[in-house]
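This is the structure, below, for whatever I ask next.
A protein chain is absent from this complex, but the other protein chains hold their places.
This part shows chain A:
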Amino acid sequence: MMIENNLLIDFSIIKITEKNSKANLLHLHSCGQTISPAPNPLGSVRTLSLHFARSTEQKMDTNLVEMFRAGLNWVTMALDAPSARVVLFGVRIQWHIFVEVLLGFVIVILLSQKSYKPPKRPLTEQEIDELCDEWVPEPLIPPITEDMMHEPPVLESAAGPHTTVNGKDVVNFASANYLGLIGHEKLLESCTSALEKYGVGSCGPRGFYGTIDVHLDCETRISKFLSTPDTILYSYGLSTMFSTIPCFCKKGDIIVADEGVHWGIQNGLQLSRSTIVYFKHNDMDSLRSTLEKIMTKNKRSKNLRRYIVAEAVYQNSGQIAPLDEIVKLKEKYKFRVILDESNSFGVLGRSGRGLAEHHGVPIEKIDVVTAAMGHALATEGGFCTGNARIIDYQRLSSSGYVFSASLPPYLASAAITAIDVIDQNPELLVKMKHNIALLWKGLKDIKGMSLASDPESPIVFLKLEKSSGSTKEDLLLLEKMADRALKEDSLLVVSSKKSFLDKCRLPVGIKLLVSAGHSESDLVKVSESLKRLASELLL
């Protein structure tokens, strides 16, 4: 009997006899459902059709072929015997599948075997001793070169607009004393009374009896001045940013920072372990395209915390950040802004309230504002101001606040007095702005250098027009210029300094920090001197 196409065949050279017929019929029935061993020792055949030529009419020369074929079929039948009726997933199992499966197993076993490695012998104590003796560490520091021997000028009096170096009177453009508050009598008075009452140091971190009522008063005063809900004081200006940023930004967050930020911010960014993307210095188009790229390319960005970090007045270039545009971008792409107002607090804005007032942006739009007080406020330390929850969080999680002794109380009281003076004397700001304008007029046609800062910024930055190609050479040249300005013209100016840890690649130059205490003659003197030195050394 033959059944064609995917049906089980129980075909064998059997004679369907009357005796077997019933059994065969039953067998055929059961074939379709079960896998059962073949009843016939010869097995069942899976071919669609088999023709045995029994005809005696076959020619002799095909007999051999037929015999061969028969032999092959017999072998096939024999091998197929065990799986004659197996159908798995609609495919008939044939004998070669077993071979393939077996081969497959062998391959898997071989692949899973570890490659032969000679067994690792642990080092003996003697070998370790030898290795330790052989090892030669690098020296702790590289050899000292001549440029490292340069000594800074030593002041013999207060660092006001005029100071004394080596017994000579010198005009000081190197102190960030923007409003001329160094040496102000009210500040000195409040410091003296604080020293008599509290001594110098606070002898403890803020958490353990290092919080003195002056600190709390200072925080309240700053909040009132800037109209923010709360403020937290830090004991060191540079530590403010490097404690605040890691406090909020963690691994996995995205921070978009200006490439020209100062070292304190760079260190904070590094410690935060977030993904940092830099945009071109003070370039809003670059910022816009960076934000666009982040939000569109990476779909996960929407679930990550995103920050923009910028400085109000950049220490490395004197540029002023366009806060109104930054705020627009921030609102469009939903980022948070962390702004460092060290050089703009007490300086920008009609009443000195900083960049927000300068651009007419409400301060609530900036999420975190930090500032160092070692600039316009003529004291030390730093603060961070913002929403009450942000500030409260820092009191427990900011490492520079929790693990460090608090600000000496006399410096906090100096800060309070300085803010009072700024509030009561708006003419200081006017004078400072007038001085900046005068200095710009004097320096605009200097040869070999160009003014790279913003016309309203108190940091007047003269960058080198033609760089020698090597930053080290440029720095040495600028240092020479500053030394000569001091020796020949009794002027203290700042030449750019770079640590090898600093990643900022902005052009280097000479910085002049303008103060409200400078007179017109001082400004004229510095312009003349720099013009002369530039023409002598740079051309």
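As a convention for this text, a contact is a pair of C-beta atoms (placed from the backbone, for glycine too) under 8 Å apart; a residue touches a chain by one contact, two chains touch by 3 or more; residues count from 1.
Quick note on the criterion: contacts and distances are computed from a predicted model.
Engineer: Given the choices "creatine kinase", "Cytochrome c domain-containing protein", "Hemoglobin subunit beta-2-like isoform X2" or "Aminotransferase class I/classII large domain-containing protein", state the protein name listed in UniProt for the chain not shown.
Structural biologist: For the chain not displayed, UniProt's protein name is "Aminotransferase class I/classII large domain-containing protein".
Engineer: So one chain is hidden, and I want to know which residue out of A:Lys197, A:Lys334, A:Lys444 or A:Lys466 touches that hidden chain in the complete assembly.
Structural biologist: Only one of A:Lys197, A:Lys334, A:Lys444 or A:Lys466 touches the chain omitted from view, namely A:Lys197.
Engineer: Looking at A:Glu100, A:Glu156 or A:Glu331, which residue reaches the missing chain?
Structural biologist: A:Glu156
Engineer: Which residue, A:Phe225, A:Trp263, A:Phe279 or A:Phe383, contacts the hidden chain when the whole complex is considered?
Structural biologist: Answer from the full complex: A:Trp263 touches the omitted chain.
Engineer: For the chain left out of this view, which of A:Phe242, A:Tyr278, A:Phe383 or A:Phe461 touches it?
Structural biologist: Checking each option in A:Phe242, A:Tyr278, A:Phe383 or A:Phe461, the one touching the absent chain turns out to be A:Phe242.
Engineer: Just checking the interface: what residues of chain A touch the absent partner chain?
Structural biologist: Missing-chain contacts on chain A: residues 123, 127-128, 131-132, 134-142, 144, 147-150, 152-160, 163, 172, 174-177, 182-183, 187-188, 191-192, 195-204, 206-213, 215-216, 235-239, 242, 262-264, 267, 270-271, 315, 372, 374-375, 378-380, 392, 395, 399-400, 402-405, 407-408, 410-411, 414, 492, 494, 497-502, 513.
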